[in-house]
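One chain of protein is taken out of this complex; the other chains stay put.
Letters A and B mark the chains in the order given here, with residues in each chain numbered from 1 onward.
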Amino acid sequence: MTAVPAPAGGLRTRPRREPGRSSARAGQGRAGWAFTAPQVVLIGLFVLVPILMAFWVSLTDWRGRGSPFTGQVGFVGFDNYATILTEPGLARQDFMTALRNNAWYVLLVVPLQTAIALGLALVLNSRIRAKGFFRTAFYFPTVTSSVAISLVFIFLFTGGGAVNGLLGLVGIDGPNWFSDSRGLVHLLGDGLGLWDAANPPAALTDGGPLGLSWWDWLSGPSIALAALILLVVWTSAGGYMLMFLAALQDVPNDVREAAVMDGANAWQRFRAVTLPALRPTLFLVTTLGLIGTWQVFDQVYLISQGNPAKTTLTPAYLSYTSAFETGQWGRAAAMSFVLFAIIIVLTSLQRFLMRDKDAAAEKKAVRAAQRARAASSKTTFFQAGR
Amino acid sequence: MRSPIRRSAQAAVAVAALSLAAACGGGFDDTAEQQESGSASLTMLIASSGDAETQAVQDQVAAYEQESGNTVDVQVAADLSQELAQGFAGGNPPDVFYLDASRLADQADAGNLFPYVDQVDDVDDFYPNLIDAFTYQDTQYCLPKDFSTLALEINDAAWSAAGLTEADYPTTWEQLATVAQRLTTGTQTGLVIGDTRDRVGAFMVEAGGWFLNGDGTEATVDSSENLEALQYLQTNLAAGSFRYPSGVDAGWGGEAFGTGKAAMTIEGNWLVGAMEADYPDVGYTVVPLPEGPGGPGTLSFTNCLAVAADSDAQDAAVDLATYLTGADAMTALTQDTGVLPSRQSLADAYLQQFPERQAYIDGAEYAQGPVNAPGAEQVLLDFDSQLGGLATGDPQAILDSTQTNLEQAIGG
Partner (left out) sequence: MTTTLETPVAETPATPPPRTRRTGQQVGRFLAYVVLVFFAIVYLYPFLIQIVTSFKTDTDATNTPLSLLPDPVTTAAFSRLFDTDFLLWGFNSVWVSVLVTVGRVFLCSLAGYALARLRFRGRSAIFTAVLAVMAVPGVVLLIPKFLVLNQLGIYDTPVALFLPLVADAAGIFIMKQFFESVPASIEEAARIDGAGTFRVFWSVVLPMARPALITLTILSFQASWNELPHFIVASQDRDLYTLTKGVATLTTGQLGSGNQFPLTLGAALLMTIPVAVVFFVFQRYFVGGANEGAVKG
């Protein structure tokens, strides 16, 4: 993962004790390949080769009958990419709708889950009782399967379900969550009197980039998508909380105590001591969040299937249905590659932004990272599990 | 490209199929059944509404196995189109499978289907517009196993509570609007209809419009007839006497109807079974859909028994498909499943048994099948997603965008 700086060639720094034993070294060479070969073959076979195959398919008009690697399949160049990116039409409109939904989703999930994770970690890091109980409670959803959690949330969020029952107790008439396609920003503007959601301003509906009107781009997440957002934040915040917790406990106590003695108040201490120490973790958490949220698939597949009114359609799900339901394999493969590119570009961008801000503190962070090396290698365990 | 194991397994099946074909002589004919002694093993992929339907199919298949000596593995799909797509792409599709009429064009266009209707003698017995639903570019692909149509269901108690009598059953759009208004009270909506083309489309047909022209070659979505249909719905939706199920917190029209949130709904014959199971105490009457400016109209929904072009045992597959659409099997299969027999000759016997389904059967005469053009599915899904906002939206804009999209889809 790009987020974890890994020293390459660590062995070179370690002096060999017996440089003269070349036969041992040859043995190591054979063993090295023998040891790595099984995973190298598996990864090649099930990650690299498939990607190449899918790239080929994205350049063809294969409709899903027989093998795509025969002469009968038509080569169409980048037509599939043009269909979803530049040519006006339903295919592009659907893909852009999916991108819009996912962008709103990312925009809400990443800050929310990061803030909740950080907040819970800070609270848990203070001197309180039953720490283990709370930590377990918050972390448990992370290890539970998305299928089980989705089933529970379908029940909680049905029209006459538990969530609306709770809302009813405080006098709120809750929406029919998973079938309500109204956009939150549309509703908000309506509530504030900025516009009439039933009769949107022509300036916004008349035009817009990439096949969607400005009005559509700016709809905000629908209520159905908001319910999915709540689900995902609820599920994933606990895992990120653990990462923050691990990092917090590596903040050197003497520094914090020195700050206390200096008379710094809680907020100043947080800004001056805790936050800088958390920066690498913050970076890791937002990166993992970005990567994860752009891939949302399970919940859409299980709960909403893109409905209502396509407001929970995501690129990953659209790509899946385009291939497996409607047989547009080339177009579907093109969608995955565009999604791939989006994820890479965004994480690189985020890396660039956070590094730029940090230029001065870089050296300090590197030193801190080295000190916390054991802990940070533990931290990576969590990402392996998702 | 395939593994040796898979290949040899397929070779074995192919050999079996070839020997079967040889045993049958050239091609399939009506006497083949008696001559068959070899056995083919077939897979059949079906969708099922529940255990009862699955059991009914399995019983008929068992009878077929007995008679033909072939073996049939019946698989119930959780998601039929996905499993079909994986089967075709895997080069190992089911030999026989259910195919919804709305997906026929896609599958035919991709070359996935083996057309077998020309091998069957008594095609005339099937309702012609059901055969049309499985015809793409002048080729008749497969035989409809059954069908359903839409009708208007009326809650008897609500009807008399509003002071209405049998003479008031609506036969025109105006009457429908009037009674819906009269039936709308604080907790009850006059008419609840699903917000998709599968219900709204009926009004387009009644207005004299449809998505495509007669031979399916041209998009006619932005016609004045279709506009009239949408405007009619819009007026009544805005008035609150028509509503979508989500507007009354129901999953579908039948739920709204059964729970008394709707005095009327427009659903198909599957409603009968659902009412029996979930709301047995609700008394209701089924009448044909009211006529619009373009005359009577309804929609039909039907599945055929399709045979895969890549089937290794094509003759046996056709044999199975024709067996299951034969009069005897069809009679048995339409007993408990709530669907209607697609053979005209079976209608009388069926109606003697289920007289209350008269209105649904009558619809067969003038029912419009699903849109039958490759790539149309996405366009229609988009149309559906726009219908949600019909009450306050611009009907012309909905039709215009769908017209553009459909032109693109069928124009290639």
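Basically, a contact is a pair of C-beta atoms (placed from the backbone, for glycine too) under 8 Å apart; a residue touches a chain by one contact, two chains touch by 3 or more.
Values in this document were obtained by computation on a predicted structure and should not be read as measured data.
Although one chain is omitted from the display, it touches the following shown chains in the full assembly: A, B. Touching the missing chain, out of B:Asp156, B:Asp278, B:Asp348 or B:Glu365, is residue B:Asp278.
Of A:Ala115, A:Ala148 or A:Leu275, it is A:Ala148 that touches the chain left out of the display. Within the whole complex, the absent chain has one touching residue among B:Asp79, B:Asp156, B:Glu174 or B:Asp215, and that is B:Asp79.
Seen from chain B, the chain kept out of the figure touches residues 1-3, 5-7, 48-51, 75-76, 78-79, 82-83, 86-87, 89-92, 274, 277-278.
For chain A, the residues touching the chain absent from view are 1-2, 4, 6, 8-11, 14, 17, 24-25, 27-33, 35-36, 38-40, 42-43, 45-51, 53-54, 57, 67-69, 119-120, 123-124, 126-129, 133-141, 143-156, 158, 160-162, 165-166, 234, 238, 242-243, 245-250, 253, 257, 260-261, 266, 291, 294-295, 297-298, 301-303, 316, 319-320, 323-324, 329, 332-333, 336-337, 339-340, 343-344, 347, 373-375, 377-386.
The working rule: only the chains that are shown with their structure count from here on.
As a whole-number value, the distance joining the C-alpha centres of chain A and chain B reads 40 Å.
Against chain B, in their complex, chain A makes its touches with residues 63-67, 69, 89-91, 93-94, 159-160, 176, 179-181, 198-199, 308-310, 323-327, 329. Chain contact summary for the complex, chain B toward chain A: residues 1, 81-82, 85-86, 88-89, 91, 106, 110-112, 246, 249, 310, 375, 377-379, 381-382, 385-386, 388-389, 392, 405, 408-409.
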